[in-house]
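Read the structure below first, then the notes.
Missing here is one protein chain; the remaining ones are kept as they sit in the complex.
A and B are the chain letters, set down in written order, and residue numbers restart from 1 in every chain.
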Amino acid sequence: MHEGIARAVENVSFTLKKGEMLGLAGESGCGKTTTALSVMRLLPPGGKILNGEIIVDNEDLVKKTDREMRDIRWKKISLVFQGAMNALNPVIRVGEQVAESIVEKEKVSKGEALKRARLLFELVGLDSSRVTNYPHEFSGGMRQRVMIAMALACNPSIVIADEPVTALDVIVQTRILELLKELQRKLSLSVVMITHDLSVIAETCDRVAIMYAGKIVELGNVVDVYKNSRHPYTEALITAFPSIAGKKRRFDSIPGDPPDLTSPPSGCRFHPRCPMQQETCRTLDPEYLKIGPDHYVACHHSEKVETT
Amino acid sequence: MRDYLIKRAVSALVTLGLAIVLNFFLFRIMPGDPTRTVTGDFRITPEVRRALVHQFGLDQPLWVQFVLYLQNLATGNLGVSFQYRGTPVVAIIFGKRLLNTFVLMGSSISVALIIGITIGTIVAWKRESKFDVSVVVFSLMTYSMPVFWLGMMIILIFGYYLAAIPIAGTITVGLTYSNWFQYAADYLYHMIGPFVTLTLSFVGFYLIIMRDSILDVFTEDYMLTAKAKGLSDRKILFRHAMRNALLPMVSLIAVEVTYLFGGATMTETVFSWYGIGRLIYEAVVMADYPILQGIFFVMSILVIAANFCADVAYAFLDPRIRY
Partner (left out) sequence: MEVKEDRFWLYRRKLGDFWRLYRRSRLGVIGLIIVLSFVIVAVAAPWIAPFEPFYFAGDPLMKPSSTFPFGTDQVGRDIFSRVIYGTRVSLLVGLIASAMTIGLGSAIGLVSGYLGGWVDNGLMRITDLFIILPALPLMLIMASILGKGIMNIIIVITVVGWTATARMVRSQTMSLKERPFIEASRAIGSTDLHTIVRHIVPNVFPLVFANGMIAVVDAILSEAGLSFLGFGDPSSPSWGMVLHYADAAGSTVNGYWWYIVPPGICIMLLVMGFAFISYSTDQILNPRLRRR
């Protein structure tokens, strides 16, 4: 175990357009969750935003005081966590958990807030009479719906969903994703979908950013990035997923492990695992370049990447 | 929840049964001749001794004695004291003494719990601050002090040097009261010393346990959710964290109940408080077995009851059990 400063996220820059769903993909530990937490200024003690800006509605969140951030949280941006197993407080009724942010932020009575909670339940496909239940009385998928209802309580414009369906089985996954997509359309939400599962992104997102070891290595329109990957890592990720319709072929997994972020590799962080690594890759950190109308890549060899 | 409570009730009853049996045998194996104690060790003739033995039923086979014991228990007869010549044990215990101990222990535990839980919560929030460090060190200090020494110091400082509190006893000897208030005032005045001692000795433990429990709760995911929702610090702490942190506390406190009687015994002895704690001490010194057996029995029941109450409280506090 090493001790030191881990630069969890470096030079990550992206724009979320209104009403779009942006996917943030990558392996565990690549910095996706840290990015999400940073946006809401929810980093754990020991974590710090060194520099940068987070601009929402023309205001920089990095410069906000704790008090101001508290007001912004849940009103402008809200979060949907993974494994709602523990994300809901086990000793408080779910209706109250949904309602409490409404009471706190919009200064309405508790009765009024609970009424809205019931409506939210119906919106996400839950029986509104269940607002008096406790979290353990729900199944995993239903708990996720509760979390979504809770996230929408104060009518935010941005929702960050961190691995919202990872802990669920495939059938429930699909239903929840459909629900998210439908809600996004209905409420014109801007959503960041964080996941390691590329198929989820393929199903739901408009644009995607691929992260590796704390950096964005490729960003662009989903179709472009998937069909026309320009980064070896993206390419490897996509080929790692078999296609039912495609040809029979061998599984290609990516050799090696993600790097230790307290002492990342020199030059391009991906180079130890990259099939195309060369001298420049070992010494020079690739620039983040625009290679298409909405397509960015950070790789020395972006032109040479083969797509299948 | 009903199943849970039934299970716990059965368990409590079984333990009670075992306690009754143990109570019987424990005092049968004590050395010494009870006839000696009763007669004050005067030389007695063998006939007198035989008569005494017969009177106490000690010449019967063991199982007969056991049946007698159970019969007596069922009718609320805990025997007759050796040192207080013929006074029934129940009269001695359930006279003023049990009440006095209840009042003292009850108030100390309640106050210590309230202070320990609230301040424990607050310092967990302000972890590593000057306030936190000083509170924790203070708690560790009072926890590390032997109860009887704390009592002695309080008597020394406040009784001897400052003459602010009485040095011993439950009430002032020889004082007559014109009304109930006077009596209560005198009683409470005498209770200050032991009350402060007991409360101080309990509070440190509760505080640190609560603090630990809250820090544990802080690592849970739902605390991050609460913060992400932009709730006020106070709401996060008292509504979300505390309610969860109290659950393990209840179990821990239940286990600690037996040690509370030890603290009470020490305090009552130091302050000459007329309660059952001090009665134990006296009975052990005087080898008054019936009283010991009686107190033991009463205390066992109290502990079993307290544990069961804790189980019930836990069932109410934790919705995962309730539903």
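Heads up, the rule we're going with is that contacts are C-beta pairs under 8 Å (C-beta built on N, C-alpha and C of every residue); 3 or more make two chains touch, one makes a residue touch a chain.
As the structure is a computational prediction, the values presented were derived from the model and not from experiment.
For the chain that does not appear, the touching partners among the shown chains are B. Of the options B:M152, B:I192 or B:V312, the residue whose C-beta touches the omitted chain is B:M152. With the whole complex as reference, residues 14-15, 18-19, 22, 26, 29-31, 140-141, 143-149, 152-153, 155-156, 159-161, 167, 215-216, 218-219, 255, 258-259, 261-262, 265-266, 269-270, 280-281, 284-285, 287, 292, 295-296, 299-300, 303-304, 307 of subunit B touch the missing chain.
Heads up, the rule we're going with is that only the chains that are shown with their structure count from here on.
Taking the mean of the C-alpha atoms as each chain's centre, subunit A and subunit B sit 54 Å apart. By the touch criterion stated above, subunit B contacts subunit A in their complex at residues 220-222, 224-232, 235, 239-240, 243-244, 247, 317-320, 323. Contacts from subunit A toward subunit B in the complex involve residues 40, 42, 69-75, 78-79, 81, 83, 85-93, 100-101, 104-105, 133-134, 136-137, 150.
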